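Here the complex is missing one protein chain, while the rest keep their positions.
And now, subunit A:
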Amino acid sequence: MSGPVQAALAGDPVLAAHYADFRAKAEGALDPALAALVRQAVAQVHGMEAAPIDDSALDEGTCACLAYARRMPFEHTAISDAEAAALVTHLGEPGFVAFSVVTALADAECRAALVDLPGLAGA
């Protein structure tokens, strides 16, 4: 598991390990395929290189998750109670908590990559 934050923390192995563990625990609480799709969808919103997602090949619940994830980067305050409730129904409360953390972290990591955090930190 890697990413811009993990790379930037190369000089502090203890903090890097804590971060890696947190990221792994969050993603590990979701279906691995969904976690990967969330990262992919958020990266696309940021205009980063990511393979396109064929939403037509996905089930309704996964599509709803990705639609929600795509709003996290620039529209997080506009997400409605109804949109959130639909995801809670689909994922369950524990799943929705993990999904919220993973999606928000994916957005923040894309932003860290876009400012070249590893380069700034000399990694």
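Methods note: contacts are C-beta pairs under 8 Å (C-beta built on N, C-alpha and C of every residue); 3 or more make two chains touch, one makes a residue touch a chain; residues count from 1.
The criterion applied here is as follows: contacts and distances are computed from a predicted model.
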(request) If you had to name the missing chain as UniProt does, which of "ABC transporter ATP-binding protein", "Alkylhydroperoxidase family enzyme, contains CxxC motif", "3-isopropylmalate dehydratase small subunit" or "Methionine synthase" would it be? (result) "Alkylhydroperoxidase family enzyme, contains CxxC motif"
(message) Considering the complete complex, identify which of A:53, A:67 or A:108 is in touch with the unshown chain.
(response) A:108
(message) In the complete complex, the non-displayed chain touches which residues of subunit A?
(response) 4-5, 8-12, 14-15, 18-19, 21-22, 25-26, 28-29, 72, 76-77, 79-81, 84-85, 88, 93-94, 96-98, 100-101, 103-105, 107-109, 111-112, 114-115, 117, 120-123
